[in-house]
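The complex appears here minus one protein chain, its other protein chains still in place.
Each chain carries a letter (A, B and C) given by its place in the written order, and its residues are counted from 1.
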Amino acid sequence: MKVKIFTVGGTIDKVYFDKKSHYEVGNPTVKGILDEANVTVKLEIESLLHKDSLDMNKEDRETVAKAIRKEENKAILVTHGTDTMVKTAMCVKKTIKGSNKTVVFTGSMTPAIFKSSDAEFNIGGALIACQILPPGVYIVINGKIFDPEHTVKNVVKGCFEKMK
Amino acid sequence: MKVKIFTVGGTIDKVYFDKKSHYEVGNPTVKGILDEANVTVKLEIESLLHKDSLDMNKEDRETVAKAIRKEENKAILVTHGTDTMVKTAMCVKKTIKGSNKTVVFTGSMTPAIFKSSDAEFNIGGALIACQILPPGVYIVINGKIFDPEHTVKNVVKGCFEKMK
Amino acid sequence: MKVKIFTVGGTIDKVYFDKKSHYEVGNPTVKGILDEANVTVKLEIESLLHKDSLDMNKEDRETVAKAIRKEENKAILVTHGTDTMVKTAMCVKKTIKGSNKTVVFTGSMTPAIFKSSDAEFNIGGALIACQILPPGVYIVINGKIFDPEHTVKNVVKGCFEKMK
Partner (left out) sequence: MKVKIFTVGGTIDKVYFDKKSHYEVGNPTVKGILDEANVTVKLEIESLLHKDSLDMNKEDRETVAKAIRKEENKAILVTHGTDTMVKTAMCVKKTIKGSNKTVVFTGSMTPAIFKSSDAEFNIGGALIACQILPPGVYIVINGKIFDPEHTVKNVVKGCFEKMK
């Protein structure tokens, strides 16, 4: 089985920036994470955007949805900012209704370049999930599997939750 | 859903030791990994052994199998040394034939206390796997899902593979 | 010998705020660095400010200078942002002319919480320096000892240099 990974940006790829910096979202960190974890799954990484998800607009989400629609591989992982991950996941869900693809969104609350980060753990969970979940669109993060249709990000707690 | 985690030892929990040290396998690192990853899954951790898996004997593997047999929760994760993980997984598979439990074995090639380690990634994958795989016994490591009956550890490459 | 450590802020103490999607100065990281390095030197840590050094004004620098003037201990280490470290060091140098104190400024180009950071190395160098340099005011960073009167920060290279 081959996995396609699309990177969109988000905290997971944040680098250090201060008032003098011109960029905030750096290069995708997922390849480094997969190499460090000695992953031998056949996969392909494609960088779609380098955006903080708060800066994403309708066109950006359609860019992501379109890339997924055109993708041949059935197992798809998307790294994305957590703030509007639900929104993009819903957009994709609508657009691939009835397809046989398994699309898993993940990201992290802390940049991958931090000593202590949830990035490696989340990528590990999402990579397994996209290979075994039935066709559909999911968010897999911090040890749980979420249906974007019933999920919100709890900004105070810094985690995702099932909508009440 | 509640997950039960059994820790057995292995490289994942190795601490630094030299000629003067008396201990090699330290306390289980899985809790620290779950805390760092902000995991909110309901779970319980029980430490069965602190062994390098090359030092495990028949009684040790039966200890693991027995604990799994008696366990109420259906989703079970076992952290274990990689050298004889297949052996213990097979022992457990025989012993819980026909049960409705999903047992996932994982570990790491590099200690969790190393700057660069596959530990977090593997725990992330295994925790997701034990919540969604159908009943059975599996090894989930370095991005892949293995059936222990057809798996070997490739010591040279430092990864698991499907038996030829 | 007892060392007094004053913390002022800077990149070394930057943390990432997921909610606000940017970096801010958090609690001083120097204590954690000293603990990790198993430092047994008698010392005392006092937090004066939590500022990015680009946000420091004349009053802030005078706050630092005053604390140093009033300090009893002769060996003093100051952690400070790198952008205006030379400015504060010069301000202190003028104010303690003729004193028998050794004041060493340091900081880091990368936050201490990053996997890869110069923080530990710089604190290690500065702590040694403040115990053995003759009375005066210095910047000790990235392996070198600088006289603030003849030093600039090379923003492009991300290091300090002797003024041409």
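The working rule: a contact is a pair of C-beta atoms (placed from the backbone, for glycine too) under 8 Å apart; a residue touches a chain by one contact, two chains touch by 3 or more.
Nothing here was measured: the structure is a model prediction, and the numbers come from that model.
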Interface partners of the hidden chain - shown chains only, full complex considered: B, C
Touch with the omitted chain, as defined above, among C:Val15, C:Met90 or C:Leu133: C:Leu133
Contacting the left-out chain in the complete assembly, out of B:Thr110, B:Gln131 or B:Thr151: B:Thr110
Residues belonging to subunit B that touch the chain removed from view: 11, 14, 16-20, 52, 54, 82-83, 109-111, 113-116, 155, 158
Residues of subunit C in contact with the chain not shown: 33-34, 36-41, 109, 116-118, 120-129, 131-133, 140, 142-145, 158-159
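Throughout what follows, only the chains that are shown with their structure count from here on.
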Topology of the chain contact graph, where touching chains are joined (line, ring, star, complete, other): line
Euclidean distance of C-alpha centroids - subunit B vs subunit C, Å: 45
Distance from the mean Cα position of subunit B to that of subunit A, given in whole angstrom: 26
Centre-of-Cα separation between subunit C and subunit A, whole angstrom: 38
Junction residues of subunit A, two or more chains touched: 109, 116, 158
